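Note that this complex is displayed minus one protein chain, with the remaining chains in position.
Labels A, B and C are assigned to the chains in the order they are written; within every chain, residues are numbered from 1.
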Amino acid sequence: MKAVRLHRYKEKPTIDEVDEPTVKGPWDIIVKVGAAGLCRTDLHIIEGQWEPIQHPKLPYTLGHENAGWVKAVGSAVTHVAVGDTVIMHPITSCGLCPACRIGNDSHCSSSTFPGLNVDGGMAEVMRTNARAVVKLDPSLQPRDIAALADAGITAYHAVRKASNLLRPGSHAVVIGAGGLGHIGIQALKAITAAEITVVDRSEGALELAREIGADHTLLAHDNDAVAKQVLAITGGGAHVVFDYVAEHGTEALSTRILRDSGSYYVIGYGGTVSLPTIEVISREINVVGNLVGTYNDLVELMTLTAQGKVKLHTKIYPLEAACDALDDLDHGRMVGRGILIP
Amino acid sequence: MKAVRLHRYKEKPTIDEVDEPTVKGPWDIIVKVGAAGLCRTDLHIIEGQWEPIQHPKLPYTLGHENAGWVKAVGSAVTHVAVGDTVIMHPITSCGLCPACRIGNDSHCSSSTFPGLNVDGGMAEVMRTNARAVVKLDPSLQPRDIAALADAGITAYHAVRKASNLLRPGSHAVVIGAGGLGHIGIQALKAITAAEITVVDRSEGALELAREIGADHTLLAHDNDAVAKQVLAITGGGAHVVFDYVAEHGTEALSTRILRDSGSYYVIGYGGTVSLPTIEVISREINVVGNLVGTYNDLVELMTLTAQGKVKLHTKIYPLEAACDALDDLDHGRMVGRGILIP
Amino acid sequence: MKAVRLHRYKEKPTIDEVDEPTVKGPWDIIVKVGAAGLCRTDLHIIEGQWEPIQHPKLPYTLGHENAGWVKAVGSAVTHVAVGDTVIMHPITSCGLCPACRIGNDSHCSSSTFPGLNVDGGMAEVMRTNARAVVKLDPSLQPRDIAALADAGITAYHAVRKASNLLRPGSHAVVIGAGGLGHIGIQALKAITAAEITVVDRSEGALELAREIGADHTLLAHDNDAVAKQVLAITGGGAHVVFDYVAEHGTEALSTRILRDSGSYYVIGYGGTVSLPTIEVISREINVVGNLVGTYNDLVELMTLTAQGKVKLHTKIYPLEAACDALDDLDHGRMVGRGILIP
Partner (left out) sequence: MKAVRLHRYKEKPTIDEVDEPTVKGPWDIIVKVGAAGLCRTDLHIIEGQWEPIQHPKLPYTLGHENAGWVKAVGSAVTHVAVGDTVIMHPITSCGLCPACRIGNDSHCSSSTFPGLNVDGGMAEVMRTNARAVVKLDPSLQPRDIAALADAGITAYHAVRKASNLLRPGSHAVVIGAGGLGHIGIQALKAITAAEITVVDRSEGALELAREIGADHTLLAHDNDAVAKQVLAITGGGAHVVFDYVAEHGTEALSTRILRDSGSYYVIGYGGTVSLPTIEVISREINVVGNLVGTYNDLVELMTLTAQGKVKLHTKIYPLEAACDALDDLDHGRMVGRGILIP
């Protein structure tokens, strides 16, 4: 079968012919890939940023955002059957460790992360496990929902965690209305009554933000000006800032525009949070980390999508065009989320 | 009456003869001071660190940690009477703003903070308001509990906020077992079943920590060594780190010894938290600010004290010896919390 | 001034000429009443049902759901001024008791409840206190929002408390889509993504329910049939049932249609909950009481109203027609909430 394989860091992946994965353990599931989402993390993987955290054995197949149809199952699997349409949580969790036991499966201590540390889904077929699959209505098309498997649940996870802080009358500020941010905004509309202010460098992104529910939009240019505007709109600062960028200065902006007792939800990465402790304590503010969402987040997000409350904007490429797609992503030529179709 | 007054920053306060405060508004309460606690914050005030935050009008009377007996009440006050023994929450909150309405009164938008922005309690008599006083059993002596009014509730507040994270089997690490930390340790024992590891630079402080319930104690010397020991004791990192120091490198140590999904509770101040966002998100860790406790925290802490679960270690000085006491505090010659008696 | 006064239980109130109330304490506020809502509780008061709970001294003025304009204020009041448009929380709370200190002011231990135990707002002028008033935009008309002061916050309070249980994919069942229920449905839409099933005996009420967001509506006739339909719609039972009736058999229906771990929120009254303890434990279900909302609930509900997310359906009467309005309410001739205008 064809697969998008990374052979060396800082070099483009290649489309290789490799053996199809097969069932190895009783808990395994083999999936015919219907669609594989492209992610800025794929660029970071190629650059080598994730090597010290995930250290995969090269070469390996990229792709951590996948949906498709069950092709084979291990001896212990009974909850899905060959032919079922499934979307896959990116992590193959164990169901036995303390993190799994409380539904915090993205911190499973005995997992794989296909596409990051083992072969992923930019291929015709991939291997996952019983705990990773969400069975879907057969009418759903993998290409339409694959991007929820990673981008979607990461964006949603942060909103879900913060929802208790966002009572009617509270202010949420979303920084970055791109692939993740535009899902975060829709999630905020769906599960809170917070007033939403969106900050982005692109007028096009802000226009999309307004269409999907932003109450206020601000073109990011100068942090001083943006901070002043946010403080005015929010009457003294945001209750929660969702930072889908978290580099190039949004870290400093984010804590500056919090009100007392407010929380800074970090979702993007690349920059550094730097805060004097007197500011942390005198304003009693919080910095909250957000990894990819949990399996339950994925189930909930599929529900919101089925209800029409969350919609994805995508751009389709054939699997063979993976490098073109990565190039488009890298150079800002991609509108919406890129999706590879094997 | 006598009062400890600050005339100029970076100069010692003086013991002045001033007029007694009187009832000005219907909500005012005048208290004959029984005891006034000394705090490292008093040193910081004298240095001028709080000027840009609280900007008091000099000269003014120090002292934000007080207990005594009601001397006079305003026309709207009915819940306490002249002669009642009271401990005072440091903030005179309004009871009407959004923060007060949810019990978050330390963020009251219409308050005074006696000792920080108006005349405080290092004096024979002080003014506070109806919402600040907790009526006590007349058998209680102000000198024995005054330090709970600020040091106590600050230490307790953080523990109380974190208590939901500290299920049996979880690990709490306390950095700094001094005036605040030794109350934090006792609070942890009283309201959680967490295993407690205490880190301090003083062997004496660690000995006290063991007496009041620490399960493990570590002498702070080298961050690498301490981090290694904490990771071994906790089996992979703390669920919560309480940093009662938050300067001189404890900020970096604290985030390093967190396990995934762990939380760093900042209570001390002086240093800077600096965290790459990729670390914040990949480990999904949190930084949580902690200001002085709320009125409810003070009530709960008085209960724990009455139950014998929290005990204060104090050193008594006459009010006139305020400068000696400040000197002792500044030069590490004070064991326990310093208390001035008018 | 004119006031609707109750002289004897089980007799109609009369429109009397009485003295206007005046400021008595420093915390008092006198309000020129703009609108007073009518409530089924007023019928229950007249019947004598609340006598053993509130024991007012007869005769007294009815009316516990009011909005208007500030006419005079006590010496301690500074946050509102004469002429301000205000809506009044029904309870004049103290701000000092444990319940008030955590924002649970509807359980204040030192309060009055105008219209239930002291003179209320079916009059030209009424007395309330500083902690009860929410200052409004002057463009708002008391007649348009008065019913939020009691019916609104009672309906909202239950939804707010349950909102953490109502993640995307969960099922809420609302029993009774009348004065309270129709606000509850709108609140559910505004702050949750739960799927909503509404049960009512009136086809008109169900039509309104559909207009304001119900996903499924069921005409209540036979409990067996309704239960079967709800179990089918919800895939095994509701996560939360909101019972705005709580008499005439809805109590038994409600617990029957819960799924395991589900919660029965009781808001209406008149009936009796009767549950074998083996059912309570083997299904691990909960019964949750709901009183009138808090001051914060009122503030949040005013926000949802300003955002257009909650709308009231009302019928206007002059104050002098209070008995006609009570008659209409008693005989099911009132569509929406009845409002008296002095």
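Here is the rule we use: a contact is a pair of C-beta atoms (placed from the backbone, for glycine too) under 8 Å apart; a residue touches a chain by one contact, two chains touch by 3 or more.
Bear in mind that the values here come from a model prediction, so they are computed numbers and not experimental data.
*Asks:* For the chain that does not appear here, which of the shown chains does it touch in the whole complex?
*Replies:* Touch partners of the hidden chain, whole complex considered, are A, B, C.
*Asks:* Looking at the full complex, which residue from C:Val266, C:Val299, C:Leu319 or C:Leu340 touches the chain that isn't shown here?
*Replies:* C:Val266
*Asks:* In the complete assembly, which of B:Glu65, B:Asp243 or B:Glu300 touches the absent chain?
*Replies:* B:Glu300
*Asks:* Provide the residue numbers of chain C that touch the chain removed from this figure.
*Replies:* 49, 53, 99, 104, 106-107, 246-247, 251, 260-261, 266-278, 280-291
*Asks:* Touching the absent chain: which residues on chain B qualify?
*Replies:* 160, 164, 167-169, 190-193, 299-301, 303-304, 307, 309
*Asks:* Could you pull out which residues of chain A are in touch with the chain that's been left out?
*Replies:* 25-27, 74-76, 79, 94-96, 98, 100-103, 105, 130-131, 295-296, 299
Just so we're on the same page, only the chains that are shown with their structure count from here on.
*Asks:* Taking all residue numbers at the chain B/chain C interface, are over half used by both copies (same) or under half (different)?
*Replies:* Same; most numbers are used by both chain B and chain C.
*Asks:* Rounded to the nearest whole Å, what is the centre-to-centre distance of chain B and chain C, using the mean of the C-alpha atoms as each centre?
*Replies:* 42
*Asks:* For chain A, what residues touch not just one other chain but two or more?
*Replies:* Correct list: empty.
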